[in-house]
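What you see is the complex with one protein chain gone and the rest in place.
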Amino acid sequence: MSGGVEITVRVAEIEQATASVKRFRLASASGEPLPVFSAGSHVVVSMDDGGHRIRNPYSLIDRAPDGLSYRIGVLRTPNSRGGSIFMHERVSVGSELVITMPVNLFPLIRTGRKHVLVAGGIGVTPIYAMADELRSQNAPYEVHYAMRDEANGAFAAELVERHGDKVRLYRDDAREIIRVEEMLPNQPLGTHLYVCGPEGMINAILAGGRAAGWPVENLHSERFLAPPGGAPFSVALAKAGITAEVGPHQSLLEAIEEAGVDAPYLCRGGACGQCVTTVLSFEGELIHNDHYLTDEEKASGTKIMTCVSRLNGRELVLDL
Amino acid sequence: MTTLSDIKSRPIYAGLKVDDMARRHLVAAEGEGALAVIEAFSRAPDALDRTTILYCPAGSAAMGHDTALADLNPDVFHLAPSPQTLLVRLNVMLSTATMGTRLYATGTEGFIGAVIAAALPFGVDHHSIYTEHRGSLARRVQCVHCKGMTENVTATPFTCSHCGLTLFVRDHYSRRLGAFQGVCVDAEEPGVIPPVEELYK
Partner (left out) sequence: MGLQFKTETFRDDFTFSNSPEAIHRFPFPFDSDSYMYSVNIEQHMPGPPKSHVEFPIDIDEHYVAEMQDRAMVLKEDPLRCQALPHMLTAEWDLVELLMESMSKHYPEHFSLTKDGDRWHWVNRPLGIDQRFTFGDTATLPYPPMEYVTRQCQGDFALIDQRNDMLFMDAGMITTQADWSLDFDIGMSWTEWHGPVPLAHDLGIMDRALKFLLNLQQGRPVRRLNWTMTVNPRLDTSPENYHKWGVDRTTVTPENVGDKVHLRVELQALWRLPRSNAIVFSIRCYLIKMSELVTIPKWGRRFPRILKGLPPELAEYKGLTRYRDMTIKYLEQFDDGAPTSPGFFPD
């Protein structure tokens, strides 16, 4: 519940979009329309793996015109803690899942005069929604989408169909790469750039933006971290008076939830800061993996984001 | 550089520094702001062949800052006879400018405010404009009652140049208007006017 209002959905359709990506249509279980969302939003999908709860954030691709379903895209990641593998192998048409209300940590900047959207691989999902919204508002935009090869470009055909020559495709196998230095210099003042994709790509595009003289205020990205695993440790929750073990493939937040404590969260990807928790003491070293806390806060050893960060050591005591 | 008081709504004028990454430098300067431009660009001479300077001497006409700026030898130097004519030219340049252009504004607070306000409709985030306050502390003040702007206000209270009410200058600044707020000082006791204080020289 700490992630907010929850909605039960039923999987209405599964499409093998590429060798490694499945697209799921999640239909409202109650028959009531699902909430309208703004482009760039995600929901946290909660999966019940035999009593073991896995919660992963997925960007929303679109909402059906009748409002009764959303689409999400899930890349099967080999080192998954189980979330994407669960979605790929255990979820079938008719399965019930629980999702949170949409949350937007990657919004379009509505004061912008033009919008350049850049996607790599599965990072296309929020970009797809953004392109649709910009089209419906008659705002100037362009889409750049990099994919491994044609077989991996499930979204490419749909993007071209919807946005025509505003879309530029890049195929790794044809050695086509996004050339930031060609794409950016002549954009009109007031243009914003949005990038979502693999970490390396995001870094390269943002660096290219700065190199082209763009102010940081006009460069936007979304990086969802899968919570990295690590050595197991124990966590003591001072207020609840509970001690729990955090397994090597489990996040701190997941271990807290499994212990029955309702801890706050929103994005579960190290971005929003909702799960920031006060550290009372620890033995060992805090491994901060988030993009939210400042370097000073990280160094202070007094705060931790439970969704992606952990301890390399024996015991962590939290004010929960 | 002048240190200004702790007014939360007032922008922080962090001082001019040349953005090495920018493809184009668009500089709007007024009065003593010329000195800030000279100091910043003397430290980054390589940037000058990509630099446009728009300058209006305003109250510093006799100081010869225009010659000193021209001697920097930027790509374009334009001497404007007034802030208004400078802003007309700036608006046209902003409408065709591309990303990679860094905007700089320096001079009195009213002038900086006018430059920022001109850039906002072009989708420029105000945080991305580099600013430095130089010269008089005179304020541009909007009368909250009649909405009239009075330029170069150096004292509070003062008389609104439009509706004639006596206004107290509130420490509340609007970026969009580039102005402080003026509020009737004797509303509760008409005719009772506190002594005039020269605060913004």
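Note that the chains take the letters A and B in the order they are written out, and that residue 1 is the start of every chain.
To be clear about the criterion, a contact is a pair of C-beta atoms (placed from the backbone, for glycine too) under 8 Å apart; a residue touches a chain by one contact, two chains touch by 3 or more.
Just so we're clear, the structure is a prediction, and the values are computed from it rather than from any experiment.
For the chain missing from the display, the contacting residue among A:Asn104, A:Ser234 or A:Asn289 is A:Asn104, taking the whole complex into account.
Interface with the hidden chain, as seen from chain B, comprises residues 7-10, 120, 125, 127, 142, 144-145, 147, 165, 170-177, 181, 183-184, 187-190.
Residues of chain A that touch the chain left out of view are 4-5, 35-38, 40-41, 101-104, 107, 109-111, 137, 217, 266, 272-274.
The rule we apply is simple: only the chains that are shown with their structure count from here on.
A straight line joining the Cα centres of chain A and chain B is 42 Å long.
The part of chain B that touches chain A in the complex is made up of residues 19, 21-24, 94, 97-102, 120, 122-125, 127-128.
Within the complex formed with chain B, the residues of chain A that make contact are 111-114, 184-192, 210-218.
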